[in-house]
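Below is one structure; the comments refer to it alone.
Only a single protein chain was left out; the remaining protein chains are all shown in position.
Chain naming follows the written order as A and B, and within any one chain the residues start at number 1.
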Amino acid sequence: MSLLTLAVEAVPKESFATGDVSWLLNNVWLIPTLPALSFLGILFFGKRMPKGGAELGIAAVGAAFLLAILSNVAWMDHRDNYSGPTDAGAAHAEDDHGDEHSEDALGASVVIDGQSEQVELTSSFVEEGGEGGHAAVAVLNERDWFRNGGVDFKVGTLLDGPSVIMLFVVTTISLLVHIYSTDYVAGDRRYTHYFAFLSLFTASMLGYVLSSNILQMIVAWELVGLCSFALIGHWWEEKPNSDAALKAFLTNRVGDIGLLVGMIILFFSAGGTFDIVEINKAVINNEMNQTAVTWAAISLTAAVMSKSGQFVLHTWLPDAMAGPTPVSALIHAATLVVAGVFMIARLYPVFYYGFSIPGSSINGLALIGSITVVFGGLLAFVQTDIKRVLAYSTVSQLGYMVLALGVGAWTAAIFHLFTHAFFKAGLFLGSGSVAHSVHSFDMKQDMGGMRKFMPTTFKTFMICSIALAGVFPTAGFWSKDEILVGTGGLGVGAEKANGNYHLMLIMGLVGAMLTGAYMTRCIYLTFFGEFRGHGTPHESGKRITVPLIILSVFAAGAGLLNLPPGFLAGSASSPTGWQERFGHFVEPSAAYFPAISHSVPSWWLAVVASVMGLIGPAIAYWYYFIKVDNLSKETGESLTELPNGLVANNKLAATGHAFLVNKYYLDHLYNDVIVAAVKGPIAKAAYWINQNVLDEVVDTAGRTSVKAGEAVYKHVDQGLIEGAVNGSGILSSQSGQGLRKLQTGKVQQYAALLFAGATILAGIFIVLI
Amino acid sequence: MMLNQFLLLAAVLFCIGVYGVLTRRNGVLVLMSVELILNAVNINLVAFGAFRDNVQGDVFAIFVIAVAAAEVGVGLAMVLLMYRNRKSTDFTELDMLKG
Partner (left out) sequence: MIAALTLAQEVLTRSEFTDALPQNIAFAIIAGVMLFSAFKMVTTGNVVHAALYLMIVLAASAAIFILLGSDFVGATQILVYIGAIIVLFLFGIMLTKAQLGDDDSVSSERRGMGALVGVLLFVVIGFALVDTYENIEVEFSDPEPIAFTPTTADVDDLPTPVIEALGLEGRTGEVEITQADFDSLEPEVQRRVPGAEVFGNNKQIADAIFSDYIVPFEATSVLLLAALIGAVVVARKE
């Protein structure tokens, strides 16, 4: 048996898969391999191709997309109809191979003429926990990569619900981004390089979601990080861009330490295996030390915080907008940042039991998620760069996913991941479309009134924003509502929820309110008012608008894939065949997945959430579309804020003048209202007081949220975190000055100090332990 | 035979090696002292291998020998370079790291 067998070079001669598993499900490794090959192809031959390598990338990703669709179809068929060998048979097959290993280790003859055992293939099915009487669901294909010191390093694909849906999401977004990019980066000097890295990025993300063991996950995770570095710094000639790339890379390194530590803990406490299924089973069957599981979960959470931009380690994400916009859409909205979320979903038992999710009312994961939801939403308020609004919005939405996973609403999290990918990619590509025509991302200086120039972009952007804000019946409504119900807070759906996460429900509702508000502001500044930039913008070409239209269709309709039971038909306890389809196909109900319970949908929560989700936009609408717009018309300027100091960032030339005028105007308005109230008849007075109170409340709410967002941005984001970084620098420089005298430069003295120090430390350990 | 007689022998050898590294001025002699340290480690590995009755100790001792060969090659090249630049291999003269 060859010990260094590369997965890609060998096609299995004989498959252990009996029964009716489709060929594709056993060979999903083809899907990441196609873009990986196209990466090499573009790298070596791209410059000589007529279209600079783009055609190869599109062809490979397109083929991967088709295969992903086919594998989704095959998966659905498999999920519903599979009746093959159970896990026991598979385990037997694996045992056989285990015997072969031990024999190989002793008998040299087999090792020498390894031809007969060139390919080692293990195909197995992981049994299902019960539902529907299906014998086996997940399709696991593994073969030896290499063995060292008695540990098997395997490479393989674990195909189940979450990976198959991620295949669809990644290839869809990637294909659309590829097509979009041919227009967007046309004429760029590193056009070929760009497409090469798009391909590699797609390949590594696909490899990541198909990983069957944690070692493979780490490799793909790091590849993804490398690609993000290369693509964020695509225009590295400008210092801020390369700085942003470095920041993204280094921030992710911080989390990667957590990743490695967590994975090592899992490897050892699961008894020396990298296998995801084995690890998950070990956790579920309580074969692992609870403390070890907790520490593994905490370490991995650090990795999730950096990769998925959770609060404290989120700072790289908005900076990463320095890359080309399609890259932002691909990497920072739909795929890369969800790597962290996907890891939680993949190793869910570790987090589920590590953080004691069932039955509690608060835990680390949910807390991080809920803080991120609100803080990200507040930060999105005060950005002038359209992409930064979307970046903070992404942070906030990722917070929702982590929150959902933290409260045990696994399916809701993956569903939100799925829907978010479409509408956020649509928003990013839409913002890119706008920026492409005005050559700037600054909403205040160079945009405004774009709906007249770019109707298609405007419509798709609107649809995606509505979906993001979670308005019935778009995709965001269904997924966000499912998350909120899943919290089980305040008695909502509590009878079947995993815990009672009151705080998470409240934070989620606040987040929903903020989401609508900042998107309303963003839309006003970009598409309404008068055009503030230069030149005449025009609608983008077909290669840009068609992906936008496709994405907005998904944004509007994807929610229908997972209608809650009881909607239109069926009841909460007995869903009919077409309800909860997403959960049915995606959620693994196997021995390696914890038995999570599912909250019962609550109609009044849906109503409350919708109302909350509409209050935010309503306030913002009142502020921008009525007050600012009226003011703009009155003054003849295209204003972006009420220039009374709410956001003292107005750089328009006439600001000073307008400031005075508006100050007066506001006073005038308020006087009018009050005077009219005093003067009018009682009925009228009541009406005016009502208006006034409402006005005040609304005004205060708007003012407060903007102030809060500003404060968080200025003090926490820019002040506290940056301050901590600078402070540690100063501290180390001063202590360095102090220690300078020790630096005699004599190497042997250094060595003596080193040895003495090590000896003393060792002595302390020996005495203490 | 006792396991400890081998381990203590290795410990003494190791400490003599450390003494050599810290006191010898000639670069070549410092490298030789490093070889003493590596040999002490090898004795430990082989002794533990014999104690545990498996060959892993031997295997790692062989790896250590191979790595030591690489180390001597590069180390001597560096001493040679130092000699060429400074006409001396005296480590006490190396104080360019002085802060």
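Quick note on the criterion: a residue touches a chain if its C-beta (ideal position, glycine included) is under 8 Å from a C-beta of that chain, and two chains touch if they have at least 3 such contacts.
Quick caveat: nothing in here was measured; it's all calculated off a predicted structure.
Peer 1: What is the set of chain A residues that contact the non-displayed chain in the whole complex?
Peer 2: 3-4, 104-106, 108, 111, 146-150, 748-749, 752, 755-756, 759-760, 762-763, 766
Peer 1: For chain B, enumerate the residues touching the unshown chain of the complex.
Peer 2: Given the touch definition above, chain B has residues 1-9, 11-20, 22-29, 31-33, 35-36, 39, 42-43, 46-47, 49-51, 53, 55-59, 61-63, 65-74, 76-81, 83-84, 89 touching the missing chain.
The working rule: only the chains that are shown with their structure count from here on.
Peer 1: Based only on mean CA positions, could you tell me how far chain A sits from chain B in angstrom?
Peer 2: Distance between chain centres, rounded to whole Å: 50 Å.
Peer 1: Could you please specify the touching residues of chain A with respect to chain B in the complex?
Peer 2: So the residues of chain A in touch with chain B come to 739-748, 750-752, 755.
Peer 1: For chain B, which residues are in contact with chain A within the complex?
Peer 2: Interface residues on the chain B side: 18, 21-23, 30, 91-92, 94-99.
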